[in-house]
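After the structure tokens below, expect a handful of questions from me.
Omission of a single protein chain aside, the complex is shown with its protein chains in their original locations.
After this line comes subunit A, so read on.
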Amino acid sequence: MQCFLTERSTMEKMSRVTTALSSNSSSSGINGVTMFCHLDAPANAISVCRDATQVVVAGRNIFKIYSLEEEQFVEKLNLRVGRKPSLNFSCADVMWHQMEENLLATAATNGAVVTWNLSKPSRNKQDQLFTEHKRTVNKVCFHPTEVYMLLSGSQDGFMKCFDLRKKESVSTFSGQSESVRDVQFSMKDYFTFAASFENGNVQLWDIRRPDRYERMFTAHTGPVFCCDWHPDDRGWLATGGRDKMVKVWDMTTNRAKEIYCVQTIASVARVKWRPEKKFHLATCSMMVDHNIYVWDIRRPFIPFATFEEHKDVTTGIVWRHLREPDILLSGSKDSTLYQHMFKDATRPVDRANPEGLSFGLFGDLAFAAKESLISGDSSRKPYGGGDRRNPIFFFKKPDLTEQFAHVSSALSVFETDLESNRMDWFVKTAQLYLLSGKPFADLCDHNAKVAQDLKRPQVSTTWTMLRIMFSDPANLTMSGCSSFSMKDLAAERALERSKCENRLDNIHLDPTNSHITNVNEENEETEGSEGQAEYMFGDAELDDDDLYSMEHDNTTVEQEEYTLPSEGFQLRHVIVDHPSAPEHLQQDRADSPHVSGNEAEVTCLTPIESFSLISICQPLYSPQLTASFFCPIVTEMLTFYAEQGDVQMAVSVLIVLGERIRKEIDELTQEHWYMSYIDLLQRFELWNVSNEVIKLSTCSAITSLNQTSTTLHINCSNCKRPMNNRGWICDRCHQCASVCAVCHHVVKGLFVWCQGCSHGGHLEHIMNWLKGSAHCPAGCGHLCDCLVVRESPVFRPDLDRPILTWLGLELPRPDQFLARTGTTACPS
């Protein structure tokens, strides 16, 4: 901190020296603090006198001169005199002459240009009154070096140059475009001035040639509210517009070239280059945003400094002295006048977050952060001495406050193993899962099989479990999936045997395979890994799934109540039974020796499936166990999957279970799951699946997704050019697009057409037509109907989309109108 202070004092000395050298102004070494005073009324503009000791504030109801003391503003003079001041006192702009310290000019809202002479002895200091403009004068500007030359720009589109020794203007410049918003004499070129216009143009004029402008270019879309010549660089002009941009133009070239552009957050009302700083300028806004920003135009994305004192829009900003870059004065609609010290400014860059994170196409992760954060060790040197407390730095760059905080970042890239992130299973699962269209039990079985085929035993088992939990007993037997009948145990056993043998083959075939996949899967199913490992020993992975999953699904608390038989099968048996009511246990126990005896005869582990089925199915026959009994646990299971990242499972189960579970889960959570899953699906370009999910979802927020961005772009059938987005008429050839051959109306939905003669129209009209006639409705003589009839397999169910003879437009869900068009296809 001490270091900082000493540095500032030396700095001031230095600046004093430079000021003294560069100009012999009396204002060397202006000191000040951030201060403000209340005005009586909103200010429209402010201006300082040449020696930076006084400031004039002008507005509709205020016209005062304040002197700038060390720590306060002191009102010196009220120029608004008279009991009921005329509109000439209502100022849109004010300027203090930079050569003659008694001379001021104001632009009045009623179109008058008024000059004021402070040396007048009377109370009314009004000097000259020019009423040549017909509309509000937006801007007045004294020539920087010429005492008697005043320029004005008005709403009526004219600029006028006044010689203050004469009663009227000496020349009038017509912009030939709309209202003039700003006029500025060039700092360096004696004869040049720039004018900005409401239609976005900027014009350059030679004061000697009022007939036409030297140069014109379009700087902004919408009005250009302000412009400012660079105080040192003669070629640079900054403009600010309603389009929220500040642009810096290089005027030295043949065509005005935009060299810098700063995008602000609101329309730019004023722009002022900062003295002594080549790349800095200050802006304020006309609406919404009350702050004053100082930009380094080379870093246009974040303001260099911000002054946030005003409560309403800032209407006027001015740097206090031509050689003093650290003091800014501003007037505002909130009726305050401020002096801002640069050292008190807010630096947005200090609060900006310099960390960045991004994923690459293949899952690589790039991470940029402040070096200090990444390397705690001193081995990595920060870039360029960004540390402010470094005393050596002081000598290198004495102007510390003028620098953007240097943040050197370290960029780390983390690569990911391609294989480990393979999402094949996700894509396949998404494609193969059935979510609707069949009875519940079938869906579960199908999905269980899909999961099993993809070597995801846990998921597969979950599906089976779900089927068992939620199917009512009647359905279960009817479903035939297990071909299981309690009445005929003998037959059942025979069947089992045959199954077993099949299984045995399977197992022999792919023991290695299963091992491999299991290892792979450990990555994603962390929780399950333990159980899986256990069953590896049993090396009958396919059949173990059921049990493994049950173990997972059912809370293990109850398990402890029983002394577990040493035999593995018994163990599973018990677990399976536990979720059911205790009284069933007895019954079950009675069964179990029987079954296990059966088991014992078989040398392999395969009967487990049948075994488990018996044990589970039986409790289901009892009337006490309703499906809702399982809901809490299923909810928990879904949450588990979702948290694991397998939102696919959560959503699929949610859809398949539908009403059975929907009410149990928080609507927002569901929506969240749906959104995540749909997002994933769309990333894998599984549009059909994602659409199906959207359709099947019960959340209103999700189903409405299908109603957004439903725009269909069409080309004109006549000239093949894109159609205007409004209406159904081609702009170019003035033809109605796709007129129905029957009704001669524009077809706005499904357009059905014959591939033979390419006539067509509304689906229903064509349908009706073909009922009565086999010929084309357009009268071309084509036998459209024959074509259709001959080609009877209009839809091929094995294809994703139907092949349509009579369809020009395909809808996302072809099965919806499959039936309807089906009748069209075979009308006879």
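The definition used in the following text is that contacts are C-beta pairs under 8 Å (C-beta built on N, C-alpha and C of every residue); 3 or more make two chains touch, one makes a residue touch a chain; residues count from 1.
Convention: contacts and distances are computed from a predicted model.
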*If you had to name the missing chain as UniProt does, which of "Lipoyl amidotransferase LIPT1, mitochondrial", "Sestrin", "3-methyl-2-oxobutanoate hydroxymethyltransferase" or "Elongator complex protein 6" would it be?*
"Sestrin"
*Where the complex has a chain not shown, which of A:Arg80, A:His97 or A:Arg242 is the residue touching it?*
A:Arg242
*asked:* So one chain is hidden, and I want to know which residue out of A:His340, A:Arg467, A:Arg660 or A:His762 touches that hidden chain in the complete assembly.
replied: A:His762
*If the hidden chain were put back, which of A:Trp116, A:Phe173 or A:Phe225 would touch it?*
A:Phe225
*Contact partner of the left-out chain, one of A:Ser152, A:Ser267, A:Thr314 or A:Gln452*: A:Ser267
*Candidate in contact with the missing chain, chosen from A:Lys120, A:Lys134 or A:Arg298*: A:Lys134
*Check the options A:Thr109, A:Ser169, A:Ser335 or A:Asn447 and report the residue that touches the missing chain.*
A:Thr109
_Hidden partner chain, residues of subunit A it touches_ = 42, 60, 86-87, 90, 92, 108-112, 131, 133-136, 155, 198, 222-223, 225, 242, 266-267, 269, 286-288, 290, 311-312, 334, 724, 726-729, 731, 734-736, 739, 743-750, 762-765, 768
